[in-house]
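Here's a slice of the assembly, chains where they normally sit.
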Amino acid sequence: MPAPIFLLTDFGTKDPFVGIMKAVISDINPNIQLIDLTHEVPPGDIRSGAITLWQSLPYLPDGSVILTVIDPGVGTRRRSILLQSQGFTFIGPDNGTFSYILREGYQAWELGNPDLALPQTGTTFHGRDIFAPAAAHAASGVPASNFGPLLKELIRIPQPALSWSGTGRLEGEVIHIDRFGNALTSLGQFFPQDQDTYAFHPWIGECLQAEINLHKSQVHLPGKVKLSWVANFTEIPDGRCGFIVGSSGLIEIAANRQSAVNLLNLAINNKIILVV
Amino acid sequence: MPAPIFLLTDFGTKDPFVGIMKAVISDINPNIQLIDLTHEVPPGDIRSGAITLWQSLPYLPDGSVILTVIDPGVGTRRRSILLQSQGFTFIGPDNGTFSYILREGYQAWELGNPDLALPQTGTTFHGRDIFAPAAAHAASGVPASNFGPLLKELIRIPQPALSWSGTGRLEGEVIHIDRFGNALTSLGQFFPQDQDTYAFHPWIGECLQAEINLHKSQVHLPGKVKLSWVANFTEIPDGRCGFIVGSSGLIEIAANRQSAVNLLNLAINNKIILVV
């Protein structure tokens, strides 16, 4: 049985781009399970794709192939790669999309074998011409070394802000706004410890670990807004906001059946401080 | 062969929420067919989800599992359930989403077996932590009684308006607006009988049955608008509206290649009267 392929792109759903990639895969191997993560990464927004990939990865079956195409540099000399890390195989352009899931011991190969791509490859849709065929062949068991030469260094994009300023102020930023109007921040990950405390293990970067009592902490936003911790969405009074430990262990600014982002006029990159 | 799983949520498609749920299912059993009903139920709109579920059910294969997560109360003490009714298995929060498909003889169990959930369950994403694993195990043949204790009563939400006022006036309301701008009403179901009449069998509630000649009936809307019956969309003159028996047997306010909702400024809960 071939590995499943998870698809993550900025292609949207109004064009047949994703369907065509799936057709290419099905033509190579009709037995591969195809699962969409999302295709609504904002066009060309590599950091957003990298965050979504990091958020999804812990729940993917071991051995899965992840086909990730956010590719504003398509047709330039940027490299096409197959990456192996943590037991997964990632396929996509080498433009930083994999920055937040790279772990020690990863290996990467440049996609260069024309037998594992479509016969014609243009300059505008490598998702179809190069990445979808590579994903299909990888999921079918073609060894990584067949795809091309081993690579040394991959492109990395900057990490989201996450640092201590003094001992009691953990500084971060808004990194994603979800469907419900919750603002995901870079503050995390937090794992429930005992009744009062959370273990803070930075999900990225070099920030120091700590034990933190979130119940007694506050989130400070621009404009002197201060928010308190809540255990779940329904604890937040109507028209107000709070902060919650979201499903990936990151602090989220949230409201109850309302959009916190609208209520507080939040945007990506807004500075957020956790005062512990 | 496992049962297929149909997914119905308010998670939208811009975040990886649905993809992550499918990953969890695929990890438990990669042979399950996964089919989306829709993920664009308005956030937290339980009634809308309940209507969509009612509308879809007659076309699902016998034995299907339906994973339904519209869950504004996630993380509170609201119950998580497995429901069996009409040969189907439903998984989701007990918040009323199943109100319109409950039939006599249904049985429900509270999801409480930690072996049939993810090892960690947070307070914000039970679709991933509890409901997706439960659906995967149910589709794979795990007996309902393994999930937890039997339940007596389920939460029910109010039914849409549907009643006779006098003998000749059937009163209802707009319950859904579709992609094309048609307004689905609670007036129905109507089944074609002979050349002139339809059999009216109330789809919900205690309203009296009748035989009705829709060709001679009128739909009255707020603002004294009166509409006539049409056999299909193309019979409606440009810029005008009519009413039609839609694909679920409910009366719809429709236009021809235009949005009836825009033309008439209709909204959910608008009062609609069929004068027979």
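Chains here go by letter, A and B, matching the order in which they are written, and residues are numbered from 1 within each.
Everything that follows uses one rule, which is that a contact is a pair of C-beta atoms (placed from the backbone, for glycine too) under 8 Å apart; a residue touches a chain by one contact, two chains touch by 3 or more.
Just so it is clear, the structure is predicted and the values come from calculations on it, not from any experiment.
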Whole-assembly copy number, given 2 chains displayed: 3
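Following the convention adopted for this analysis, only the chains that are shown with their structure count from here on.
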Subunit A-subunit B separation of Cα centroids, rounded to whole Å: 32
Subunit B residues touching subunit A - in the complex, by the definition given at the top: 11-20, 22-24, 26-27, 30, 34, 43-44, 72-76, 122-125, 128
List of subunit A residues in touch with subunit B within their complex: 1, 4, 6, 8, 13, 33, 35-40, 52, 55-56, 59-62, 64, 178-180, 231-234, 244-247, 252, 256-257
